[in-house]
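With one protein chain removed, the remaining protein chains of the complex are shown where they sit.
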Amino acid sequence: MSLLRARESAIAPASAVPAAIAEVENLNISFPAGGEGRHVVRDVSFTLHPGRVLAFVGESGSGKSVTARALLGLVGDNAQVRHERLRILDHDYSNATQVDWRRIRGAGIGYVLQDALTSLDPLKTVGFEVGETVLEHRLKTKREIRSHVVDILGRVGIPDGERRYDEYPHQLSGGLRQRALIAAGIAAAPRILIADEPTTALDVSIQVQVLRLLKQSQEKGLAILLITHDLTVASTFADEILVFRQGEVVERGTAGDVLSRPRHAYTKALLQAIPGQQTRGKRLSPLPPLDLVRLRPPSASGGDGGDILEVRNLTKTFHSSTRHPRVAVDHVSFSLEYGRTLGIVGESGSGKSTVARIILGFEHADSGEVLIDGKPWSALPETKRRPRRHLVQLISQDPLGSFDPRHTVLRLLGDALGTLPAYRNTAKRDARSYELLELVGLERLHALRRPRELSGGQRQRVAIARALAVEPRLLVADEAVSALDVSIQAQILDVLRDIQKQLGLSILFISHDLGVVQHISDSVVVMKAGRVVEHGDVNAIFSSPKEPYTRELLNARHSLSHFRPAPVDAI
Amino acid sequence: MSRDNTNNAVTNRLSARPKRLSVAVILSVVFLVLIAIQVLFPEAIATHSPITIDPLAALQPPSREHWFGTDNLGRDLFSRVVHGSAYSVSIGFGATLIALAGGIVFGALAGFGGRWLDQALMRFNDVLMALPSILLALVVVALLGTGLVNTLWAIGIGLIPQFARLVRAEVLVVRNAGYVESAVGFGFSKTAVVCRHVIPNAIHPVFVLATISIGGSILAGSTLSFLKLGPQPPAPEWGLLLSEGRSVIEHAWWLGVFPGIAISLTVLSVTVVGKSLQKRYLQKES
Amino acid sequence: MAKKKFIVSALAGILVLGGIGVAAPRHAAAEPVSGGEITYGTQTDPVNWNPHQNNQANAFLYLRNIFDTLLEKTENGDFVPSLAESYSVSDDGTVYTFRLRDGVTFHDGEKLDAAAVKLNLDKANETPYSIYAFPNYDSATVVDDRTVEVRLKKPDASFLDSIAYIGWGIISPKSLTEHLNDLPSGGQNLAGTGPFRISSYQKGAQVVLESFDDYNWAPETKAHQGKAYLDKVTYRFLAEPSSRVGALPAQVDVIEGISALDVSKFKDRDGFVYLSNDANGDTFKLSLNAFLSPLDDVRVRQALRDGFDLDALVKSLYRGEIRRAWSHTSPVSPFYDKSLEGAWGNNVENANKLLDEAGWTERDSEGFRVKDGKRLSVRVLYPTQLDREQRSTLLQGISQQLKQNIGLEFIVDLTPSSTYLKEVASGAVHIYPSTWLHSDVRKSLNGLSNGGALATDNKADPSIQPLKDLAAEALATSDNAQRIKIFHELQRKAVIDDVTYIPLLVQAYQIAASNKVNGLGFINQIGSPEGVYDVWVAK
Partner (left out) sequence: MPLQSILVSLSRRVALGVVVLWFTVTLTFAFLQIVPGDPAALLFGGDEIPTEEQLEEVRRDWGLERPVHEQYLLYIERLVHGDLGRSYQQRTEVATLLYSGVWSTVILAVAGLVLAVVISVPLATLTAGSSTLLRRFAFVFELVTISMPSFWIGIILILVFSFTLNWFPIVALDNPLSLVLPAATIALGLVGQLSQVMRESIERALKEPFILTARSRGLSDGSVRWGHALKHSYIPAATITGTFAGNVLTGVVVTETVFGRPGLGTITVAAITTHDIPLVLGVVIVSAAFFVLVNILVDLSYGLVDKRIGSSV
């Protein structure tokens, strides 16, 4: 593993650490808007060194991005920034003017944001975006710029730069786009590069490529500040790690120290929350298990050994007037036993979500059939399916979108309950709603809120409560934890596991995240380009994959996390 | 560790941003309330009869007796403006109601009716849009004659395509919203989904457009009056007052100024309120 | 057949003097100068440039520059030579012989000859092409190259009025034969013999006329001979009154159509000339449909006539710039009956008495009189495009006064002309406000003898036959005194006895100009603004 070797070479004795090129001492940032004032960063200090990587790790809202932006003077117009020392590239930026800041941005410090689709101006060509920094700082003339940009594109591994120069971001694949963004960040040869979640939202294989690219820059003497929510990425890549929580640095140290000998409870919890092989059968979050037994329907498990879900030879092609027809699902078959969890993994575009939508009856298959509880399902007309729809419930990635924004949580649950004959009565419905909320770990006061007023984790709990309300037999969790921070993800995964264990429900768990699937599933289906590549027991597939594609996936993940933190309780 | 409270803090911060009413909105609402009072109880506010002529008091500048001065027949302009508010407001509301009703019917049919009905209705909508609204209004007036009610139709019909487009677009957006699919997933029937979710959620932006188009309709009404195709004298409709006053504006500025201010302030207030509704309801959802 | 030969030269001197009295500028002091150009702000873009098809008095000022007629009418009602150097009438009054002037050419180079005149007369009497067909016209004959004979079906005193009217302007035969369909839209193909030719025309904007250099046949009514003083005149159509007034003097040199309120800006002001002229023909009046209840009762009509104070209304609206009218006929007409002045109007007490007598004694909640459960109500239909000079405001004032004074509901219905016909056809119209501008004896008589309102309302009613007989007598007689007597009788009947007309305003025309512009005037025949043949600009 080249990445692995690179990291080891970077970890050198302390005496060999080159002099700092950026020093920040006791940085405090607050937003005094609205009178009360919000303190988002407290007393953060760090230094950057040429050829070394510093990583900020933390969950969303922890202040890591804001801290990094302070180096660029881009915290925001209404922010109050205080610090004892702010030296960048041998200049004091304590009282820097806009002109000073503009001089260092791009030329002194490059900045790479996540998600190149939104971080590159969609209306400008790639060449323009990459060359803009260079032109802005008058490093090249307009005549020289084209060859310079093509050169840079080549350096970040974008082939055929001449052609790409005139293309627009949407015409590039995700990996190339992210490379172009990095090209723009380093085009003016800065000495510091801030990379803010540069690999989020990318498929695993591409994440590896992007990180490798950053690594190359680092080796050429660039000081890199990496911001990530992903401890694995940080551990692979960084020399030093700062763990952020609510605007404060709770832990700092070398990558090895932080991961193997975490001191702060928060760091420990974070590490423990990472799902994977080693966490199978264990709880990820420190929260106590739910008590769901009361919910258990009288006729709990169906025929033992039978299949709740059977997918036979599904095929679905999408037609479009301007493009070639796209085969999204290609002869897919699998089945799911009662009370078990089946994971479907695959990269974006593999057709896993389309399969889910067909199973949910939101999409018609061109051919093939879905059976639920051994009875026809996808072949039924909608009116016939309607009375049985409660059997299959969806937990989506975006619970907010699945709630009518005008309704309170109570109303949302009540509406769902209203489909059951037992809950035609309003009082009964309300009582049951409160009970459900309590069961998924929410409080009574949440009942009168609207979904918009809840946090992401709370929303997902409401979604689960609502799904459970109608006494389903099968839950389809489509990327249900993908948008959540790792600690929240841990909680929701625990909830799903509790549900399954105590209620005997079957779960179809769809995710691009191999770790999550490995953690929760009994068996797994690997999909690629609409086809099932491999299908079998989760342990078998993860330990000895037969198909090359599965191996590829696992390798990519492995190179991202060559360092597996030992289970925390073992330390 | 409390349950995911970091995330909580972020969401609270975003949603709890206080939305204060600006001074402009408050003033607009106050002004519209005044207009509403004028419409409902013109006698209580007017100082004179709006139609009684007094040749001896013709063309007097504003004074304590005649706040807005008098016109060329000695009628009290202030009282005429007060009584005229009913006309202008009826045009604004009436035309908007027609457009709203027509737009919802057309738009909903197009949005729900399947591909062919949608295509047919939208092409028809294109036709209405291709007809310049003034031409449509002129033809309607030629067809039905002048007068308040006809003016209202003339303007309202011209506005229908705008509403139909919006209703259709909203219905299509809402139809594909996650919560509609989710309701289907719970086994609700199509009708139930439409009534419970689609229409209530699609209607908000439509009402916002309606608020704004009240102002536009008042302006359109005054334009028809200017072209002598709106309500006819002696109706004290504002556009008509302004249109009559414009030829003597050099000698009796008040005749050309006060009705104009009445129109502009009303339209302005409606627009400000509409925009503020738009901010409150629409941007929050997007 | 004894011929009454009209010797041009004998009368020339008198006519020139008369001409100067009217058309020559009242402010002319200096010697006229040739050359230069003016911009003239006008109210009307003609709907139709073909004189045979245009009936807009406000467009005659353009047409009179471009076209000549066979004869010209003087201020005192005589007819003097123009394109015809003389004419004669047969004793029985049915044959008119015109001797044409020599050497007259059209703008397009065609020569004026008898054939051209015959073609014009025939066209001008052909319906539906022409709107000026003369009911008694029979035929025209080319006698020789310069002589045309016109035969009438029966004697008609109004024939020469038509001959001198711009509606019978002589158009180039080439235009009439080759470009007939293009004539309405103006342009180069519209060729006459007048002192100016069309240089360019932009619909809705302006028409530019340039001097016709060959012009050498001005009638004696004009102040000078030979070509026009001006090289060029731009008529800019400014329909907005305030635009015309505001544009003078910085952007235009002359304007016409000035509202009473704006007059003070020009009248007796340094740097400006202001001219005003009463129109010939009819006054602005209400035509009452005496065959429709409740106006079928003459007492109601009288009460309506006397139930409002016209003097006060006119004074307040027009500030003395426009006069109230006393008769159906304009006071500048030779047939005007002056004895009507002060003979009617504003007698509220009597009006109420009349209505009481007529049985309209009860009142409803709004204060209107009621009889047999029906409100005393009349409906006035007025086309919006005729509404100028605050006339609808005047009607509203009358309406208000009638309500206050005598409890009569006077509904003023303004309607665009597109729906006007429908409303007329509905038959539920009591009153048509109208003005008919002409100096045509026959048209005046027609109006006076039709018993009020529109011909459609009553043409079959036998009760108006005596009036029609009187009118026919006036038209046929060759005795002018007798004709005037009949005219007076008809006017008195229409206004005092039958009350089929209620005169309101004497229509007037106004011109204002910067004072460097000289020679402006009005058309003798109908009183509207004249062309600019005599106009010159001081250097």
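Letters A, B and C mark the chains in the order given here, with residues in each chain numbered from 1 onward.
Following the convention adopted for this analysis, a contact is a pair of C-beta atoms (placed from the backbone, for glycine too) under 8 Å apart; a residue touches a chain by one contact, two chains touch by 3 or more.
In this text the structure is predicted, and so the values were computed from the model without any measurement.
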Omitted chain's touching partners, listed by label: A, B, C
Residue in contact with the excluded chain [from B:Val29, B:Ile203 or B:Ile249]: B:Ile249
Contact residue for the chain not shown (choose from B:Leu34, B:Leu172 or B:Leu265): B:Leu265
Sole residue of A:Ala107, A:Ile158, A:Val329 or A:Leu437 that reaches the chain not shown, by the stated touch rule: A:Ala107
Touching residues (missing chain, whole complex) on chain C: 39, 41, 45, 47-48, 53, 55, 127-128, 131-132, 181-182, 184-185, 202-206, 236-240, 242-243, 246-247, 250-252, 385, 416-422, 436, 443, 454-456
Positions on chain A where the hidden chain makes contact: 72, 74, 98, 102-107, 109-111, 113, 115, 118-124, 132-133, 136-137, 168, 170-171, 181, 184, 188, 321-322
Where the missing chain touches chain B, by residue: 123-124, 126-127, 129-135, 138-139, 142-143, 215, 219, 222-223, 226-227, 239, 242-243, 246, 249-250, 256, 260, 263-265, 267-268, 271-272
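The definition used in the following text is that only the chains that are shown with their structure count from here on.
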Chain A and chain C: spacing of chain centres that average the CA atoms, whole Å: 88
For chain A, residues contacting two or more additional chains: none
Residues within chain C bordering two or more other chains: none
For the chain A and chain B complex, residues of the former touching the latter: 34, 38, 59-62, 245-246, 266, 269, 286-287, 360-362, 386-390, 392-394, 396, 398, 400-406, 415-416, 419, 441, 452-458, 470, 485, 487-488, 491
Residue ranges of chain B in contact with chain A within the complex: 1, 3-13, 15, 17-18, 177-179, 181-189, 196-197, 200-201, 285
Parts of chain C lying in touch with chain B, wherever the complex brings them together: 240-242, 245-246, 259, 261-262, 309, 312-313, 315-317, 384-385, 387, 390, 392-393, 396-397, 399-401, 404, 412-416, 418-419
